[in-house]
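One protein chain omitted, others in place.
== subunit A ==
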Amino acid sequence: SAAGGGAAMCSGGTLSILRSDSYAELSQYRDQHFRGTRYDQERLLRKSCTLYVGNLSFYTTEEQIHELFSKSGDIKKVIMGLDKVKKTACGFCFVEYYTRGDAENAMRFINGTRLDDRIIRTDWDAGFKEGRQYGRGRSGGQVRDEYRQDYDAGRGGYGKIVQCQ
């Protein structure tokens, strides 16, 4: 429609209340393993078309992720997160879109909704690099599964620390 770009032209602007887009903002999380400065990372995050997706069930498939995340736009690639030792799904993935706008809509409308009955969480990612598909926990999965105390049937039961007790 013709309405889009002209908004700024008419008497100089829009309102901050209408610029509010909190779901698409960067979170506080920064990847500690990122190679580069904080500034570099933030610059990449601000133009990224890739999302990190967390709190997946270990059984959630690439197909399910593709179906859900396609609702905000065409997906370029899905990379499943794997246990470093077992090489099986360990509950996270990356979803890369062709355009940032599509990724933003995923942050606005898919983040915080359910996949496989679990509330999933999306966040901006600076971009996939080989090696980042592996969990960073000591046992091979994600760090969060090392230390958690609860029982989660979709994520291998108890946390690793609890399991070792």
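The definition used in the following text is that a residue touches a chain if its C-beta (ideal position, glycine included) is under 8 Å from a C-beta of that chain, and two chains touch if they have at least 3 such contacts; residues count from 1.
To be clear about the criterion, contacts and distances are computed from a predicted model.
Visitor: Have a look at "NCBP1 protein", "ATP synthase subunit b", "Transport inhibitor response 1-like protein" or "Trafficking protein particle complex subunit 5" and point out the UniProt protein name belonging to the hidden chain.
Guide: Matching "NCBP1 protein", "ATP synthase subunit b", "Transport inhibitor response 1-like protein" or "Trafficking protein particle complex subunit 5" to the record, the invisible chain is "NCBP1 protein".
Visitor: Using the document's contact rule, name the residues of subunit A that touch the chain not shown here.
Guide: Residues 2-3, 6-7, 9-18, 20-25, 37-39, 61-64, 66-68, 71-72, 74, 78-80, 105, 108-110, 113-117 of subunit A touch the chain that is not shown.
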